[in-house]
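One structure follows; several queries about it will come next.
Then we have chain A:
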Amino acid sequence: GPTLQESEFWKAEVDLGHLPAIGDRLPEVPLVVDLETKGRTLGVQGGTLNTMVTRSKDIRQMVVYGYARLVGFNENYELVPDILESFEEEANRKFTLRLRPGHKWSNGDAFTSADFEYWWKHIANNDQLTPTGPDDFLRIHGELPQVSFPDATTVVFEWSQPNPNFLQTLAQAVPPFIYRPSNYLKQFHQDFASAADLQGEIDYARVKSWAALHNKRDNMSKFDNPDLPTLQPWINATAGKKIRHQFVRNPYYHRIDSNGVQLPYIDTVEMEIVAGGLVAAKSNAGEAELQARGLDFRDIPILRKGEAAGDYRTQLWSNGTASQIAIYPNLNTADPVWRDLFRDVRVRRALSVAINRAAINKSLYFKLAKPGAMTVLEQSPFFDQSLRDAWAQYDPAMANKLLDEAGLAEKDGYGIRKLPDGRPMELVIETAGERQEVENALQIITDDWRDVGVKLIMRPLDRDIMRNRVFSGSSMASVWFGWDNGLPQSYTSPIYLAPTDQVFYSWPKWGQHYQTGGLAGEAPDLVPAMRLMELLEEWNNATDANGRAAAWREMLKIHAENVFAIGIVAGAPQPVVVSHKLRNVPEKGIWAWDPGAHFGVHRPDEFYFEGGDG
Partner candidate 1 sequence: MEILRYAIYRFGTMLLTLLVVSVLIFWIINLPPGDYLSNQIAEFRASGQESLVAKAEFLRQEYALDKPLWQQYLIWMGFLPGPHGFSGMLQGNFGWSFEFDRPVSEIVGDSLWLTVLVNLAAVLFVYMVALPLGVIAAAKSRTMIDYTAAFIGYLGLATPNFLLALILFYYGNKHLGLPIGGLMAPEYEGMPMSWDKVKSILLHLIVPTFVIGTSGASAMMQRLRANMLDELGKPYVETAVAKGMRPSRMLAKYPLRVAFNPFVADIGNLLPSMVSGSVLVSVVLGLQTIGPVLLQALKSQDMFLSGFVLMFVALLTLIGTMISDVLLVLLDPRIRYEGRDG
Partner candidate 2 sequence: MQPLLSVENLSIGFGKSEPVVRDVNFSVSAGETLALVGESGSGKTISCRALLQILPRAAQIRSGRMLFNPNGDPVDLATLSSRKLRHIRGNRIAMIFQEPMRSLSPLHKIGNQVAEALKLHGRISDSDAKRRVLEQFERVGFPNPDRTWRSYPFELSGGMRQRAMIAMAMVAKPDLLIADEPTTALDVTTQAQVLGLMKELQQETGMAMILVTHDLGVVANMAEQVVVMHKGRVMEAGPAAPILRAPAHPYTQKLFHAAPKIPDPVAQDRPVERDLILEMRDVAKTFTMRAGKAWAAPQKVQACAGLDFSLPRGKTLAIVGESGSGKTTAARIALGAEAPDAGGQVLFRPTPDATPVAVHRMDRKQRRAFQREAQMVFQDPYSSLSPRMRILDTLSEPLEIHDIGGASERRDRAGEMLKMVGLPTDMLLRFPHAFSGGQRQRLSIARALMLNPSLLICDEPTSALDVSVQDQILSLLEDIRDAQNLSYLFISHDLAVVARIADEVAVMRRGLVVEQAPPEELFHNPNHPYTKALIAAQPTPDVNRPINLKLVAQGAGSPEHWPEQFRFKGSDAPPLVAMSPDKGSEATASGHKVRCHV
């Protein structure tokens, strides 16, 4: 490998003997990043990156941005080993994870299979720490895996049935951490610590039980315990609730560049917590070197205006959800008349083609988004323009015709169609009331639908209230984003396309049925929905990428034909403020939570400041 270089940042500590030299800190086989082939430049260490979040708990974004995962997505959304040196997978049933020998936690403790074992035996299966037992993603039809730890660098998960989603789950923006720094956490665990010490810690932390104490200290995803060892590129260096949190480079981080320079390039990340309304103002004043969170499409003009003075540029990425705005007619709504209507595909199609998406795109997104139905984005291999265009043209005449055919031909004095039971066709759409653009879009749709005799009533609610109403079937229709993951690959589980989850607001009851194993909700009774379930099963059982791709394609087609959710636009621009001095930040990117972990997939540890100062 390349010759390793000691970082300026830790040099003093190394010289004092507080820290081993770089060679002793890295795993035996570090992950050498080949920047040039990615089209990036080799950087230098140093500098401080300022960025802002709006709530103090959002410091957990550092886990997302850091994106050190056992396995992670690369920029092409392919799964590659990262913390793991390698992994093997047999028929999706047996996964062998191989760690990097000599890999260390940020405090210097060895990172070995014992850390997995600690999690499995003493956390996931401890009924005080985890009263509900191990995470759902580990259960296949209720069955838990056999987990074994043959040696210090090997961990094996084995099921009797396939769990094709296992590795993808580990690569999520907030993954389930199936390993914990056992050496550190043992002092808070009843099985290891002495009762007296434990009681002292419990009192000190002012919690009620050892379990609460353990839970408080063990926060890999919240990232709020500076003492908790981590494997992420930056470690939290600020305790408590502050307005500015500092994250400094992890001296034991496992990635290096081809020059032997340990990543991350940037020494410190400073995250300031500011009021939501001020992110744009502060970015405009040049107070952030990298900022996307808290910025919105409507902030672009103000951001552009401050570019010169603030020494930054505003790049426009596109959003990674399948739809920026999607209307979910509730096929399980409690109102029988509406339920029957919504189950009539003609009605759904009519509602969709009655919308002038181009106008919305123009008014809200300067024509920069992609109007169309809800389907996957261009970056996905399954993208097909015809799916996006299906039932997404603006055609009021067709809408009228479809509605007439559906038995809604009669209209009242105001030109509003009458429902079969004589009520006017007033469609109440509930929104989370958080995004102005949704309200604006619905305002436009209100006018479009009035032209075809449908009265739209918008009802903004609190996000949680809306969700509860949808789940209980009280709401008629709701607005939310499209599928979170608009960039599926063949190995991505299409589970979210099938009626398996109540959070797809068109079929909450079907989702509940699946999620509760039939205890609650209703079984899907529409043919296409049942077909989706079958296809999901096909995907699960498929043995190769082609079989999975086939299942994906058919499922997408079913969605396009059936318009289960009415997508409006996709790929809306997301402003990303980037300092002129910051390098390696892609011009174009996808701003997606999953997969992608926002900046994570672009590996912020490879970003650097020109000349190392920032």
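A few points about this structure:
In the analysis below, a contact is a pair of C-beta atoms (placed from the backbone, for glycine too) under 8 Å apart; a residue touches a chain by one contact, two chains touch by 3 or more; residues count from 1.
As a selection rule, all candidates are chains of the complex that A comes from, given by their letters.
On a predicted model such as this, the values are computed, not experimentally measured, just so you know.
Only one of 1 or 2 makes contact with chain A in this complex, and that is candidate 1.
Contact residues on chain A toward candidate 1 in their complex (touch as defined above): 55-57, 129-133, 135-137, 169, 172, 174-177, 206-209, 211-212, 215-216, 219, 221-222, 224, 240-244, 270, 272-275, 277-278, 281-282, 285, 287, 462, 464-465, 467-468, 471, 484, 501, 503, 593-594.
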